[in-house]
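Note that one protein chain is taken out, while the other chains of the complex remain in position.
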Amino acid sequence: MTGFWRTTTCLALMSELSLFAAGCQREVRPFQELAVASARTQNQSPFQKNAYGTAEGKRLFDQYNCSGCHAHGGGGMGPALMDDKWIYGSEPANIFESIVEGRPNGMPAWRNKIPDQQVWELVAYVQSMIGQESIDVLPSRSDHMRYSTPENARRAQTPVQTHTP
Amino acid sequence: MTPPDAATMRPPDTRRVLDVSVLPRTVFGHQGLIWWGTAGFMVIEGSIFVIALVVYFYLRLQVTDWPPSLPNPGLFYGTLNLATVLLSLLPAYIAKTKAEKFDLAGVRLWLTILVLFGVAAVVIRAFEYFALNCRWDDNAYGSIVWTLLSMHTIHVATDVVDSMVLLTLALTGPNTKTRFVDYSENSLYWYFIVAWWVPIYVTIYLMPRWL
Amino acid sequence: MFDPHGPIARSIATHGWWLLLMSIAVYLVVMVALLIALGRRRREIDDQPETTRRLTRNVSIAVALTVVILVGIAASSVVSGRGIYSPSGAGAVTVDVVGHQWWWDFQYHDVTPSDVFTSPNELHIPVGLPVVIKAMSTDVIHSFWVPNLMGKRDLIPGIVTNTWIQADEPGVYRGQCAEFCGHQHAHMALEVVAEPMNTFQAWIRHQREPAAEPATDEERRGKDVFMQSTCVTCHAIRGTDAGSHLGPELTHVASRLTIAAGTLPNARGHLAGWIANSQSIKPGNRMPPNALTPDDLQAVLAYVRSLR
Partner (left out) sequence: MSEFVHPVERRMTISAADEERLRTQLERTWYVPRGIIGWCSVADHKTMGKRYIVTAFCFFTFAGILAGLMRLQLAVPNNHFIGPDLYNQIFTVHGTMMMFLFAVPVMEALGVYLVPLMVGTRNIAFPRLNAFSYYVYLFGGVMLVVTMLLNTAPDVGWFSYVPLAGPDYTPGKRADFWAQLITFTEVAALAVSVELVATIFKARAPGMSLNRMPLFVWSMLVTALMVIFAMPSIVTCSSFLLLDRLVGTHFYNPAEGGDSLLWQHLFWFFGHPEVYIIFVPALGIVSSIISAFTWRPIFGYSAMVMSLVATGFIGFGLWVHHMFATGLPALGLEYFTAASIVIAIPTGIQIFCWIASLWRGRPRFHTPLVFVLGFFAIFVLGGLSGVTLASVPFDLQVHDSYYVVAHFHYVLLGGAVFPLIGGIYFWFPKMTGRLMDDRLGKVNFWLLFIGFNITFFPMHILGLEGMPRRVYTYPDNMGWNTLNLVSSLGALLLVVGGALFVYNVVRSYRWGLAGSDNPWGAETLEWSMSSPPPVYNFLHIPVVEGRCALWDRSADAPIVTGIRSDVREVLISDVMDAEPINVAEYPEPSIWPFLCAVVTSGFFIGSIFTPWALPVSILPLAVTLIGWFWPKKRDRERAIEEQDEDRRLHDAA
């Protein structure tokens, strides 16, 4: 009996601790320390599992008027980013490339206009729009008019490669 | 100078005593201790309800239209629920009287009826959410309406479960006299929940029509 | 509070000194009473009704005195408050004070839309005249505070409130955000420049002008670098293609006293460090590091320094 309770307690405490451990990466505020340069080659966003970077990405998405074409991810002149269809790939490096190099039919190249660090933040946010991020990292509603379900309340999508918008 | 402590004096051979063995061991109402616990939590939860209602009216002052660009909530299920819980006061009252007479059979019967009413209230409540005509994340109005309704739902559901547990105890025993205090306090708490549904109902369903 | 230079600050200071002196007096009286109570030579037992009666009387007198003093404080507070809420005359100018994380934008309105301009982190006001302030914020709550001139006014998103400011002597007064607003709350300062009316009007006229055209080759190259690099994504320079208002406007940046919201003096070296890596100076601010080549950086510096 004693052993049972002790195990239960230990398990409960350990699961609490593991929740905390996930916090380390999520909560870093990487203002400048990031080795952004190496990220591209590793095909991994430096802001993976980082809530601050993702939230900055969300802010930039708004400020750089990405919504002008992508309409908060719902799509308009540009393709929707909230669905599971991905024309140019959904890997971080693909999204990075789409932003930096631009894509045919209207997506401008942001090379030299947005620094790499911010592009990676945007990549992190774009991924979070379809729930490709753990739930504790996804942004919640912003202090604007409501436009759709907040990112952390959306159903996660499995990206599918398509060739038609 | 010594402390003015007379207790150091030697006590006399026989002592004056206050024999309390004759006092009752089971009491109902505010003479007993349990009532104070129940009352304490009712005050706390009541304060939370008051604050939530104040927030409702505070948010009302922030906008011109109410509900802001949303339809009014549907009246049917909320009113039905109001009727249900008001009717349920009767079994609650009878269960309380029976409990205070240590009438086990009466408690079993009326507690069962109370549980049935409670379950009905919870089921109707589920429909109420659909009749609100808004989502919690639509705007602040939706948020406060959902919160008010959910706060009350949690109370109703908790007390229904509580009543079910008590009913089980009433059926299985052991039924000590203190247990009858619990049966009685359960009805008191149900009164509290029903009483709060009236202002919350008026706020959720009628205020959008009046304000 | 010690060095008031405006009617609001002065009225607060007078009232404040009065309060402080009163507090010190009360404090001394209470402490002396306590010391006497402790050090008093006393009889063995002092529970006689006479003593109790005397103590009751003294305590009652003390309470009555407290009430009188408090009523005085309340009255004084209301009286000096009246002068603070409403300006001492018609406002000479109306300025929108807009809080951003972590800088200030002062927007000077005008009937002619082209005459509207903004002056980030530097508020110019004419001496001796009340200036109406419309306080607002675009993100979180900030608080506008220039200790030498006035008390605080919170800038709250979604709410616009009016207050006023006035300086009685020309000078530069430092202000700082007083409501915690995130990482760089500590480095969210501003300068209030109070100047005589004609200087002020000259300043207004100058600020309305579009940016100066680059004069030298280096400045011209700097402008090209500016327009083709990340700078243009956030900053506006009137008279050029740069029109983004995410960061402070730079049309007359070289005329300002400080950079980075009162953090550094506006000198070439500081500016170079700021452009290259502002995060080492003000960690967490919204300006990203810029990996410009040394040549490009020098050119941009030359251009920006020419924007007087």
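When the chains are written out, they are named A, B and C in that same order, and each has its own residue count from 1.
FYI, a contact is a pair of C-beta atoms (placed from the backbone, for glycine too) under 8 Å apart; a residue touches a chain by one contact, two chains touch by 3 or more.
The shown structure was predicted, so the numbers you read here are calculated from the model rather than taken from an experiment.
Asker: Of the chains that are displayed, which are in contact with the missing one across the whole complex?
Answerer: Hidden chain contacts in the full assembly come out as A, B, C.
Asker: Pick from C:91, C:182 or C:273: which residue touches the chain that isn't shown?
Answerer: C:182
Asker: Considering the whole complex, which of B:43, B:86 or B:126 touches the chain not shown?
Answerer: From the options B:43, B:86 or B:126, the contact with the absent chain belongs to B:43.
Asker: Could you please point out the chain A residues that touch the chain left off the display?
Answerer: Spelled out for chain A, the touching residues are 1-2, 5-6, 9, 12, 15-17, 19-21, 23-24, 26-29, 31, 51-52, 54-56, 135-137, 139-146, 149-150, 152-153.
Asker: If the missing chain were put back, which residues of chain C would it touch?
Answerer: 1-2, 9, 11-13, 15-16, 19-20, 23, 26-27, 30-31, 33-34, 36-38, 40, 42, 46-47, 51-52, 55-56, 58-59, 62-63, 66-67, 70, 73-74, 76-78, 80-81, 84-85, 101, 135, 139-141, 143, 145, 147-148, 150-154, 156-159, 161-163, 174, 176-186, 189, 263, 283-284
Asker: Which residues does chain B use to touch the chain missing from this display?
Answerer: That gives, for chain B, the contact residues 1-7, 9-29, 31-34, 36-37, 40-41, 43-45, 47-48, 50-52, 55, 58-59, 62-63, 68, 100, 136-144, 146-147, 161, 165, 169, 173-179.
As a convention for this text, only the chains that are shown with their structure count from here on.
Asker: Taking chains as nodes and touches as edges, what kind of graph is this: line, ring, star, complete or other?
Answerer: It is a line, because the chains touch in a row without closing up.
Asker: Centroid from C-alpha atoms only, then distance chain A to chain B, rounded to Å. What do you get?
Answerer: Once rounded, the distance between the two centres reads 45 Å.
Asker: Measure off the straight-line distance from the CA centroid of chain A to the CA centroid of chain C, and report it in whole Å.
Answerer: Roughly 37 Å, centre to centre.
Asker: Could you list the positions in chain B whose residues touch two or more of the other chains?
Answerer: Within chain B, no residue touches at least two other chains.
Asker: Any chance you could list the residues of chain A touching two or more other chains?
Answerer: Residues: none.
Asker: Write out the stretch or stretches of chain A touching chain C in their complex.
Answerer: Going by the criterion above, the answer is residues 29, 31-32, 63-64, 112-115, 117-118, 143.
Asker: Given the complex with chain B, which residues does chain A contribute to the contact?
Answerer: Those in contact with chain B are residues 141, 146, 149-150, 153.
Asker: Using the touch definition from the top, list the residues of chain B that touch chain A in their complex.
Answerer: Per the stated touch rule, the residues are 137-139.
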